[in-house]
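Only one protein chain is missing; all other protein chains are in place.
The first chain written gets the first letter, and so on, giving A, B and C; residue counts start at 1 in each chain.
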Amino acid sequence: MSELAYSASEMMIVIAARKLKGARTVFVGVGLPNIACNLARYTVAPELELIYESGVYGARPERLPLSIGDPTLVSGALSVISMADLFGLYLQRGLVEVALLGGAQIDQYGNLNSTVIGDYQAPKTRLPGSGGACEIAINAQRTFMIMRLKKRAFVEKLDFLTSPGHLTGGNSRTQLGIPGGGPELVITDKAIFNFANPERQMQLVELYPGVSEEQVQAEIGWPIRHAATLSVTPAPSVEELRMIREELDPQALYR
Amino acid sequence: MSELAYSASEMMIVIAARKLKGARTVFVGVGLPNIACNLARYTVAPELELIYESGVYGARPERLPLSIGDPTLVSGALSVISMADLFGLYLQRGLVEVALLGGAQIDQYGNLNSTVIGDYQAPKTRLPGSGGACEIAINAQRTFMIMRLKKRAFVEKLDFLTSPGHLTGGNSRTQLGIPGGGPELVITDKAIFNFANPERQMQLVELYPGVSEEQVQAEIGWPIRHAATLSVTPAPSVEELRMIREELDPQALYR
Amino acid sequence: MQAAVAAYVQDGMSIALEGFTSFICFAAGHEIIRQRRRNLTLMRMTPDLLYDQMIAAGVASKLIFSYLGNPGVGSLYCIRRAVEKGIPRPLELEEYSHYGMVARYAAGAARLPFYPLRSYLGSDLPHVNPQIKIIDDPYGTGKIAVVPPLNPDLAILHAQRADAQGNTQLWGLLGMQKEVAFAAKRVIVVVEEIVDEAVIRADPNRTLIPGLIVDAVVHEPYGAHPSYVQGYYDRDNAAYLAWDKLSQEQANTEAWLDEWVYSVANHTEYLEKLGQARLVQLKPEPYLAPAVDYGRYR
Partner (left out) sequence: MQAAVAAYVQDGMSIALEGFTSFICFAAGHEIIRQRRRNLTLMRMTPDLLYDQMIAAGVASKLIFSYLGNPGVGSLYCIRRAVEKGIPRPLELEEYSHYGMVARYAAGAARLPFYPLRSYLGSDLPHVNPQIKIIDDPYGTGKIAVVPPLNPDLAILHAQRADAQGNTQLWGLLGMQKEVAFAAKRVIVVVEEIVDEAVIRADPNRTLIPGLIVDAVVHEPYGAHPSYVQGYYDRDNAAYLAWDKLSQEQANTEAWLDEWVYSVANHTEYLEKLGQARLVQLKPEPYLAPAVDYGRYR
């Protein structure tokens, strides 16, 4: 297997898993993030328990869940509770260490839009809406965004702010009294960004093998900021790819 | 069995049961009120379900419960839930039709004290406190007080107002925004009172057989008001007494 | 079901057919379509295929929700057509986050004038929905969001089992069913099995909805197909995938409604048309909870 014989999705899964190192709880949706969390559980985060907004804690699904409310998430879980308790006692209580989020648009402070493209009252495209994203973004201790780099997604100004990131940057999030730590990483199909600067602006920290800065800038609607040191992300290992392909997603539903 | 061969407790049980005629739900404690509710269920209120603050709805106890949290209330009940749900979804929601309450002191507007005798900070007697009484008095659709007539209990001014009745009378309760209907009856060992006047003052409506108005006034710390018509309460029937003695309290724990 | 819907569903009412991604009572929704109710306000956290179908059929004028999606598949095209193009009729939206909807139901269930939650700070959602307010904590710790109670005129809730009086037990995803049941002015419970009261009384901790607040009990096996009921059947994912394709055109959607809703008299006929073989495939292997002992105390 050559070093480059992996898909963009596989790379995103592998990176998300690696970044979950040592985490105890993760708030997760279906699809790619779900595979990433299970990969993390078998590799860098053996204590990791998965929390689903449908009310499931400590799931051990016997198949890849089709939706956030798949019955395979219930059978064999540690605890299955009402959504009032899931959102109140787990998420709002601060028990979610990492949350994985995505959206149709993201801005340079990690704010997300999953509500509308265009005007809210007369939308060009009506998107799904918040679901739990708004409160997840507010209450999780740390948030990872997982999104493919696209110019229409990485925008200077959101059409609608569904889920708060670092708002207008600096300490604006803390000042408003938002408890969770906010966006920490943006994991894309070409590069990784973080917000580790006083302005809390998205900054490029890692490029995937074979990707240039120009390719990244081409998909971002504002002049990108660079971290002090820029490194190249190690490619997926043979073992990481084997686990994804043979154990976690044998039917290749999400690759 | 002669007409007078019954105890004061038996009379109070019988009256409380009769007054529950047609009721669907009653919020109840242990002891005498518990027997009254079960008597009602077998006689005038076949649909009656018992609600206990311990989180039990629709109990079918196989013995007389020793306390509000007796396990016999749980086994065989229709639903057993958290206290948050019991107080929120049943009581506060307005699903409790009748509540039975008592206290150490009551005033002429049906306000109750179960907190202290004397000064709150340096009490002569420290009483149990509210328990659920304060919110029961506020949220139940109708409230029956069950208390023995005693001058030190029927007082002009409470040492402490634990559970609101008709407050200062008239529409003062409604004005404050209290949802439940408030005190409707006071069932004592000598007579029955209601509050069916515009001032919402306790008024004498029924005397038990053989009891005089003077005997009643002697145990009340204010000049008693009379309803337009004053009747004599029918004594317990042979069947009512039989049920109490043979079925509901065969060990005579509460007679 | 026909009688229950006829008795309790009127034009212009607000209705919640709830259940988070499961226990979705398609049997009731289809009957509402068949009875051609109009101008309903529908509320549901995740409208799912059922509300997409009901809105395509024109029963609703307003939707209160928190997530519009075909779960795990994609868009709800009928709802998007109604919102973006007014087809078959315009649809007013009132939008929350998930916890906001849960909190509204919780306030409605407990007769509270509002419910506080840590959400919405910094979001645009309060700007487009004036029902969401940001207030000062009376204890001085800062700002906090509140939402008002939500009390549907009618809730229709699916579950595994109930007794004849409507004392209802369910297991698996508990979602917001308890809160919706207590918040609603009237409740219809639809179940896979009607059981003896003694079954309910033998495990009172599982009773989520008491008969006290239930107006009608309907026995409708597979009534949640193509969603699922824990322990009874799986989601019929083929139906979810097929809907993703056919619902992209209003004409195809209407043809589907003709074939699967208007042309069948009731859910039994719908199941016959679906075929036994398809239902059998959805049956999971057993996975039994161990017995617990409540003890007899006498």
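Quick notes on this structure:
FYI, contacts are C-beta pairs under 8 Å (C-beta built on N, C-alpha and C of every residue); 3 or more make two chains touch, one makes a residue touch a chain.
Since the structure is predicted, the reported quantities are computational estimates derived from the model, not experimental observations.
Of the candidate positions B:Val80, B:Ala99 or B:Ile244, contact with the unshown chain belongs to B:Val80.
Shown as candidates are C:Tyr8, C:Phe114 or C:Tyr262; the residue that touches the absent chain is C:Phe114. Residue-wise, the contact with the chain that is not shown comes from C:Ile144, picked out of C:Ala28, C:Ile144, C:Met176 or C:Val190. Within the entire complex, the positions of chain A that touch the omitted partner chain are 24-25, 49, 56-58, 60-63, 70-72, 74-81, 85, 88-89, 92-95, 139, 179.
In the full complex, chain B makes contact with the omitted chain through residues 30-31, 53-56, 65-71, 74-76, 80-84, 87-88, 91-92, 111, 115, 120-121, 123-135, 138-139, 160-164, 167, 173, 176-179.
Residues 111-118, 133, 135, 137-139, 141-142, 144, 146, 148, 160, 171-172, 174, 199, 202-203, 205-206, 230-232, 234, 284-297 of chain C touch the missing chain (whole complex, contact as defined above).
One rule holds in what follows: only the chains that are shown with their structure count from here on.
Between chain B and chain C, the centres computed from C-alpha atoms are 40 Å apart. Residue positions 178 of chain C are each in touch with at least two other chains. For chain B, residues touching at least two other chains: there are none.
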